[in-house]
Structures are given as structure tokens and as C-alpha cells.
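For this view, one protein chain was removed and the others were kept in their places.
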Amino acid sequence: MSRRTFSMGGVHPADNKISRDCKIEVLPIPETVYIHLGQHIGAPAKPIVAVGDKVKVGQPVAEPGGFVSAYIHSSVSGTVKSIAPRKDLAGNPQMCIEIAVEGDEWLEGIDTTDTVITDFPDDAKTSLEKIKAAGIVGLGGATFPTHVKLTPPPGKKCDMLIINGCECEPYLTSDFRTLLEKGEQVAIGAAIIKNVLGVDKATIAIEDNKPEAIKHMNEVLANLRKISSKYAGISVMSLMKKYPEGGEKQLIDAVMHRQVASGGLPIDVGAVVQNVATALAVYDAVQKNKPIIDNSVTVTGECFPKQANLLVRVGTPLRYIIDYLGGMPADAAKVISGGPMMGKAIANLDAATLKGTSALLFLTKKQTARGKEGNCIRCGKCAEACPMGLEPFLLNRLSRAGGMLDQLEKNAVQDCIECGCCLYSCPANIPLLDVIRQSKAQVMGVIKARAAAKK
Amino acid sequence: MSTTIIWTIAIIALLGLVLAVVLYLVAERFKVVEDPRIDEVEKVMPGANCGGCGFAGCRAFADAAVKAPNLDNNYCPVGGNEVMKKVAAILGYEIKEKAPMVAVVRCNGSCEARPRTNDYDGYASCRVKAALYSGDTGCSFGCLGCGDCVSACQFGALSMDPATGLPVVDESKCTACGACAKACPKAIIELRPKGPRGMRMYVSCVNKDKGPSVKQACANACIGCGICFKTCQHGAIVFENNVAYIDPAKCKFCRECEAMCPTGAIHGVNFPKPIDKDAIKARIKERNAKAAEAAKAAAAEPKKEEA
Partner (left out) sequence: MEKLLVSPSPHIHASVSTKSLMRDVVLALLPAAIVSIVFYGIGEIVVLGTSVISCLVLEYLITKYLLKKECSVGDWSAVVTGLLLALNLPASTPWWVVFAGAVVAIGVAKMTFGGLGQNVFNPALVGRVFLLVSFPTYMTNWQIPGGLFGADAVAGATPLGVIKEGLLGGAQLSDLTAQYNWSDMLFANIGGSAGEISALALLAGFGYLLLRKVVRPYITLSIWATVAIVSLAFSLAAPDKFTGPLFNLLAGGMILGSCFMATDYVTSPMSILGGIIFGIGIGFITMMIRYFGSYPEGMSFAILIMNATVPLLNNWFHQKKYGRA
């Protein structure tokens, strides 16, 4: 048991990793895929194909629409049917490229074999170009374009690369399975990122509820170190299981005992954090020339008939995945994209998967329905649980009073990472995070406006 | 005994005197010189401090009005022309009279018209809901039904109708301060001129989706068919983004668009008589027939000349 963890707050929801023993299975390609143009934080991509064009697997179909943006590739081969708004999983219309699937023809140059290539280019620039061209975004949830994150602003030095294998959300197992089944590729990906950043140390952080993964990664790294000196300086760190360990700021605190200042970036304290799935995508991009066209998705839930970890092509309709595994269970009340703590409830099952889709979680009404809101009994459990050291009870009160933006800012509402620990632990079922998230958005607006005015 | 009383009285009197002098001096020292007209203007204001004018409250408005060179940019929507005339009289300015406005809810997707596709289980606030997803129905533009507008209204002019799930404006209480319009994350509440004797025509829908999907989502929606646009003889209908909008400045209250709208998305309110759709349709038909005849005649005439 490891005692190493972040320094404040956190909760211990039941693990429920019921799909942990399901091997990653390749999902058959659907008849039609819908590729969103906004799969990342930042400007949506601009389409570079037209209706009627024939595309191959791995062919770019959209280019970055700004500095913080990413390439998007076709995940299938076939014909572009339409480029039009389509309702996303929240029911809001978003631009999508609809592709009718014909066969499975890959773009030339993509290595589709399973051979593991351990030797990678020393030149950081080549790797970075490949990462950018492959449209890699942070697959841990934030979907921030990776090439931007791997280009630290001048004057900032990175001391340590942290590969985030915490997977602290209950139910999710796709990163765990990736570590077990593609540990070597992840380690090579980590070495590539480490090389790009020019940093000496890299740590693969794994929570101690996944001892198999810790053991496997230690073995993999020992083998790789025998092959090449490029793998020196990469280690595995076991962390105590606690949610939200996988939060960037919490992970840096746990691994390096450093805290990112409010409004600052991880690089300010010399850290860069990348997810396990991102490291794998980097391996695929640099060693295999394969852009992000698929990702592993955990499909789980006690009420769901079949637990699975699936390798899913980007843009696969959710309903297709559900039907493949036996259809929507009758008692499932809510479907969540992601984990139960930070995932988004899906309003529209006709939507398609994105690069960052990590799980489809099915919960029954009993598991998920909110309790009736009661009076605040000032127990302070929300403040005790907050991993940012905020006082949700106070922020809630200020938010509901209305017009207290300066007070909210003073009490650091903008630091909220929306992890959900406060609402999770509130005995009176007060919708703390619902209210705080709203105020956070308003205060962030004020801060941005002020920064803009200064310029 | 009596000396004690005398001493007590003397000391207290002296103390009172000294403190009074101190208080007077302090008051003089920290006196704020203000234009007395600010007080006068504030007195004639409605005193609701609603912020509808764009200032923090009535006193802030009075302050701004006194300092402004004219009253063009300062208008109290709650007090209307009556109050503004008084303000103008105090300050010796002219005012531009404005037509009285009223809040109009531009969504008529009632519970029956919009089948629910989702159930919401979070904090009952339209803002929270809007940030999360498109709403409980297939329409991603319409009313979310959590009543942010109702709680924003300081005048009790808004209430949720439990039958339709939509907010209802009480015209007699609405002051057109605009708080509800600002509170609505879907921007479906619009301030429109009250109109002659309260008569108003408006399109009660803001859905910008294309016809077929709109029709599926809501039976009462504007499907962007453009019939109203073709029918209107006054050029009052603006047709943009698959949704119609009636320009209140041009509308002549003929109610032809209302009669012709296939989904009933166009509403006319406060008309003395209920609408007789058949009569209006007959009128339009007749007019169209005449126009067609005239066009035919016009087309035929030159032929005759040629002949």
C-alpha cells in the first residue's frame, strides 16, 4: 500500500471496476461514422474534404482552425456523405463530417502490424511534427491539443514528465487495460514525449488499486532499459487510491509535492502531465504513422448486460456500440460519457464518439438519482472533501445570493476543478457543484475581461 | 443629596454640549457636496432599483441623468414617458418619447407540443441546464422551463404556467426593465413595443433548425416555410435562419400572417375580436385571384397591341 497522495481533500467512492478483466476487443466498423469537427479544446477544425470525396482510414479530413486546435482524420474508408450540423451527445448541433463506410482501406504509410518498434527518432522536432499531424489531443478528458502542451513557453523548464495512469474515476478500466495489454507501447510513447520535452525524469503514476499494472509496467521498463539507454530515467510510482488523484493539479502535488499556483499552468512548477492513452497515441503516431482514428472505450455498469473494453473507431454512433453489446438495458436511467464523477450525462444516444470518449457508463435510477435537497447543516464535509481546499458551502451561499462576484473571486471559485467531491459528499444533497460551476464561469469571464482590458 | 443631582445634571449637560459640537464639526468636515437636483430626480423615480435603465439603481440613474448633457441615453423603462417628463422638467432637458414596451416570451413549445426526450435531475436553473445540454425536448432553442426569468422579475410579472411549462407575462405588472430577457440563457424573451391598445403580433418561436427536424421536435414551432413572408403586404416579416420575425415598426395588425401560419407559431394578442381565419384566408384568396387576373391582363394587353 502506498501512502503517497495529494495533500488535501479527496473522497473514496467505491471502485466498481467490474470490467477490469475484460480484454480490449476490437469493435466492428459501423456503416456510417460521424466525425465531429470540435473534438478538442480550442477552435474547431476546418474541413478539407468535400461531399462526395472518397477517403481512406487515417486520411486528414479537417485541419486546425487556430493555434490551439488539432487535425482530424477519417477513422474509416468510404465516401463523405455530408458536412452539416448534427446533434452531439448534449443535443446541441455541432458540425460533423458524415462518412459512409466502404471496406477498410488504410492510407499508405501507416504501419498496421502489431510489431513493437522500440527505437525512436532522437530529433524532437520530427516527433513533435508527427504528433501534431496525427491530431493527438489529451485523452484524459480535457482534450487539449498535445503538441501545444509539449511546446513549453520560452523560459519555462520542465523537470518531470508524469504519465497519468491513475484512472481514479470509478468504473473506468480502459487505461488499466491499455497498461496491461500495451504497456510496452505506452512506455515507448512516454520515452518519446520525454525526449521531445528534453527532460531527464518521467514517472508513470498508477494508483495502488491496480497492482497488476504496476508490476507489469515495472517489468516492461526493466526490459526496455536493457535494450536502449533511451529508457533510463523512466520509473513507475504507486499512489494511494483516492479520487481525484488523476486531476492534473492533484497528481503533480502527489508525485512532486509541488502545487500549481491559482491561474498557473503545470509547466510553471516544472511538470507536464500526459495520460496513458495519450502516450499510446504518441507511440502510434511517431512509430507507426498512425493518427488517432480509434480509442479504447470502457462500456460498463451493473445494469448493463455485458461489460467490455472496446477499441472503437472515432465517430462511431453510441447506439451502434450499445446494440453490439446487447442493447439498452431496461433499468438503465442514465448513460454517462466518462466516469460517474466527472462524466457528462448523455441526452442523445444518436450522437457519435469523440477522440476523448473514454467510457459509456450505465446507471440505474437508484444509483444516480439525486436526493432531495435539504438545509445545509454546516457539517463542513464539502470543504473537507475539496481537493483544492475551497469551501463549497460558502461559494454556494455567495452564488445563490447573487451579484457577489468579487466575493466569489476572493474565495477562489475560479480554482474549482469541477471534480464533484463536494456534491458527492454533501449529506443534505445540496447541488453545490451545479451552482459553483455557474459562478466559476462568470468569475472566469470577469478575470478574462480584466486581462483583456489590461492588454 | 441635591448637590449630587445638580452635579449629575451639570455634567451630563456639559457632556451633551461637547459631543454636539464635535458631531457638528465632524458633519461639516466630511460633508459631501452633491447636486441637489440628484435628490429631486430620485424622488420622482419609481424607486424599484431594478437596474432596467442600465444603472445600479434609481439614485445611480439620477446621478447619471444630472451629469449627462441630455437625456438621450438615459431612459427609465419602468417609469416610462410620464416619469421621464418629470425628470426632464427638473433638469430642463427635452426627452424623446418612447413607445412603452413589454416582455414577450417567444416560445410556445408547450408540454403537449414538444414531446420530452430527457428528464432533468439537477439544480433547477435554466443557466445550469443550458450549460449542460440542449434541454428536455428535441428543440435546442426553446424554453427550458426552470423559471430563471420568474426569479429575475422584481415586479412579480412572470409566472410559470404549469399546464404549458412556459412563463407567462402579466402585462399589467411588466415594466419592461429587461431583467428576464437578460436572465434567459436561450434569449427567448424579447422586449417589444406594447402596441396600440396593447395589440401585438409576434412569432412565438426562435428555432433556427431546418423545417423537418423542427416539426419533429415541436408542433407549435416556426418551421421556416415562409408563407407569412409571402403573405405580408407590409414588408413587416423578416425571414432569417429558418425563422420568421415580425418587425413591430412595420406591422399593420392585419393578422393575415397569423391566419396563414400552418403551425400557429404567430400570435396576435389583445385584439378586440377573436381571429376569423376563414374570412382572412378568403380575403387573401380573393386578393391573390385579383392580382393573378391583373397579371394575366397585363400580360395579355401588349399582345393585343401587337395584334
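We just call them A and B in the order they show up, numbering each chain from 1.
Basically, a residue touches a chain if its C-beta (ideal position, glycine included) is under 8 Å from a C-beta of that chain, and two chains touch if they have at least 3 such contacts.
Since this is a predicted model, take the numbers as computed values, not measurements.
Within the full complex, the residue among A:105, A:208 or A:418 touching the omitted chain is A:418. Of A:51, A:379, A:401 or A:449, it is A:379 that touches the chain left out of the display.
When the whole complex is considered, the residue among A:81, A:225 or A:344 that touches the unshown chain is A:344. Only one of the listed residues, B:100, B:122, B:211 or B:264, touches the absent chain: B:122.
Within the set A:151, A:259 or A:289, the residue that contacts the chain not displayed is A:259. Considering the complete assembly, chain A touches the hidden chain via residues 7-8, 11, 13, 170, 249, 253, 259-262, 264, 328, 333-336, 340-347, 349, 361, 363, 365, 367-371, 374-381, 383-384, 387-391, 393, 411-412, 415, 418, 420-421, 423-425, 427-429, 431, 433-434, 437. Interface residues of chain B facing the missing partner chain: 116-123, 128, 132-133, 136.
Note that in this section only the chains that are shown with their structure count from here on.
Centre-to-centre separation between chain A and chain B, using Cα means, comes to 43 Å. Against chain A, the residues of chain B that register as touching in their complex are 117-118, 121-123, 125, 127-128, 131-135, 138, 140, 209.
Those residues of chain A lying in contact with chain B across their complex are 87, 90-93, 344-345, 347-348, 368-370, 431, 434-435, 437-438, 441.
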